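With one protein chain held back, the other chains of the complex are shown just where they sit.
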Amino acid sequence: MKIEARNQGGVTILAPKGKITIGVGDVALRQAVHEALEAGARNILIDLSGVSTVDSSGVGEMVSAYTTVTNRGGKLKLAKLPSKVADILQITQLITVFETFETVDEAIKSF
Amino acid sequence: MKIEARNQGGVTILAPKGKITIGVGDVALRQAVHEALEAGARNILIDLSGVSTVDSSGVGEMVSAYTTVTNRGGKLKLAKLPSKVADILQITQLITVFETFETVDEAIKSF
Amino acid sequence: MTVIEEPQVRIAIGSRYDHIDLIQVVVDDALGRLGLDDDSRHWVSIAVREAVANAIKHGNQQDPEKEVLVELSLEGEHAVIRVTDRGEGFDPTSVGDPLLPENLLRPSGRGIFYMNSFMDEITYDEIPEGGTRVTMRKRLRPKEAEDASS
Partner (left out) sequence: MTVIEEPQVRIAIGSRYDHIDLIQVVVDDALGRLGLDDDSRHWVSIAVREAVANAIKHGNQQDPEKEVLVELSLEGEHAVIRVTDRGEGFDPTSVGDPLLPENLLRPSGRGIFYMNSFMDEITYDEIPEGGTRVTMRKRLRPKEAEDASS
């Protein structure tokens, strides 16, 4: 898994590509969020459009990221969920936790 | 594996798609050649452009087809060999047995 | 009545997370040949990933010398996948519900829930040699289709 990081309108956008799954993708996501926070980011958006699979460790890592960012007074939101990722958030009821957006632009405006 | 059969300029063209390998592709090729002969074909061209893999059973089936058609006074030629299929014919030295052509049209003219 | 039919496939891997992709590839290929559609295959293979991840992590404690065994078979109308580890075992009835409000923000505890969500049935056994086996079943054709055709 690769994660691209960029800045737009004061928001750090992380765009993982591939699987957020145990052992590789989950670790990469944790590091990317950690690095963004170290670099001073408060508002983080995860663009999920390139993600094919999120296993229970992956979704757990997304929850951890959410908690960590929120505890530091920041915000973590999600954009461009592929239908299979949206299904996972529905089934786990984490859709009630995360703010999700159809486009990156909409998400950025909301911060 | 699927094999399309059509007629062009008095030549029966068989176009297998997929793998000519033991148990499936080799059997399908044998049947297709058999059916062409039953239908009265004498000149048969195998268009190999859609073939990804030829194992030893597949190449053996091509040799069998060659022998059967030749014994009946017909001709069996090959066209549009993907490089991996050409490699197989080189390695097995069957390239010295088969007449091969880059295009279907060239092959048809040669019969 | 359960009819056990070929084809059967067994795969053993050392307890490393990077083998999970390989298991997914095999499951996907085998289920494709059994005629399961793309979407169902996606969910079943995620369920299998969870079972294998648990076997590696909680069962074999990531000891690469300890094997995880994955068995695929067709039993009547069901694809059946068994995942066996050589760990200490656990009590599956004691596992918490990840949908409870107090669990919703927990970073773990959703693996068995995934399996239950994506498979028709999952059962846990202890194996005599010591270890845990989870058996997961997925119906290959929708029940209506079978009723209609019989």
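Going in written order, the chains are labelled A, B and C, and every chain counts its residues from 1.
Just so it is clear, a contact is a pair of C-beta atoms (placed from the backbone, for glycine too) under 8 Å apart; a residue touches a chain by one contact, two chains touch by 3 or more.
This structure is a prediction, so every number in the text was calculated from the model and none was measured.
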| item | value |
| --- | --- |
| Chains in view that touch the one left out, judged over the entire complex | B, C |
| Residues of subunit C (touch criterion as defined above) contacting the omitted chain | 6-14, 16, 18-19, 21-22, 25-26, 29-30, 33, 64, 67 |
| Residues belonging to subunit B that touch the chain removed from view | 21-24, 53, 55-57, 59-61, 63-64, 66-67, 84, 91-94, 96-97 |
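Keep in mind that, in the parts below, only the chains that are shown with their structure count from here on.
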| item | value |
| --- | --- |
| For subunit A paired with subunit B, centre-to-centre distance based on mean C-alpha positions, whole Å | 53 |
| Whole-Å separation of chain centres (CA-atom averages), subunit B against subunit C | 43 |
| Centre distance in Å when subunit A and subunit C are each reduced to the mean of their C-alpha atoms | 27 |
| Touching two or more other chains - residues of subunit C | none |
